[in-house]
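In this view, the complex is presented without one of its protein chains, the others remaining in place.
Up next is subunit A:
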Amino acid sequence: MTQYEGITRRGLLGLAGSAAVAATAPSDGGSAAARTTTEEVAVRMTVNGTATSLTADPRTTLLDALRDRMRLTGTKKGCDRGQCGACTVHVDGRRVVSCLTLLASVDGATVTTIEGLADGDRLHPLQRAFIDHDGLQCGFCTPGQIMSAAAVIAEGGARTDSEIREQMSGNICRCSAYPGIAAAIRQARAEMR
């Protein structure tokens, strides 16, 4: 990440974001009598091997909790409507889109994100393979692609090229790096079996 005198790009964007929230808060809270009071929900889960507990507004998605509360920003917010797959993570070993997963509904679950995939400094075979095959251009969809592919291979899928294309169809790449993505999955599949 680019750093300028201790200010990060993400930190700056975060600051701007919270300023915007603060600025709109009064109008949101204006007619307090007309709204229900949101009762926060308590959630415990294991994220990348670490036991975590937090309380949150029940509207919080798993995606927003990972990114904004736990600073696990490897998981990306693309469409935020379950249509692009950029936010794919594993919940209890199954790939899901975290943008349509309410945090409150995964209480007690085990969550793995892209940050939990490598073994220390040793890249996961899929991470290595995406580099080897240029399975990306801008890289925004890549964490979701890799998490999705890791689950597909673990489930015994991705046996043929047409299976790879079909089983990975929930992960959109707007740069259209699909040939590289498919080649990376073929390579990693051979290593992971």
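Rule of thumb we're sticking to: a residue touches a chain if its C-beta (ideal position, glycine included) is under 8 Å from a C-beta of that chain, and two chains touch if they have at least 3 such contacts; residues count from 1.
Everything that follows uses one rule, which is that contacts and distances are computed from a predicted model.
J.: From the names "Carbon-monoxide dehydrogenase medium subunit", "Sugar ABC transporter permease", "ATP synthase subunit b" or "HEAT repeat domain-containing protein", which one matches the UniProt record for the unseen chain?
T.: The chain we cannot see is recorded in UniProt as "Carbon-monoxide dehydrogenase medium subunit".
J.: Give the residue, chosen from A:81, A:122 or A:193, that touches the chain omitted from the document.
T.: If we include the chain that is not displayed, A:81 is the one touching it.
J.: Can you work out which residue in A:61, A:127 or A:142 touches the chain that's missing from view?
T.: Checking each option in A:61, A:127 or A:142, the one touching the absent chain turns out to be A:61.
J.: Which listed residue (A:113, A:127, A:142 or A:167) would be found touching the missing chain in the intact complex?
T.: Considering all chains, including the one not shown, the answer is A:167.
J.: What does the interface between subunit A and the hidden chain look like in terms of residue numbers?
T.: Interface with the chain not displayed, on the subunit A side: 35-36, 38-39, 41, 57-59, 61, 80-82, 85, 88, 94-97, 100-102, 104-105, 148, 151-152, 165-171.
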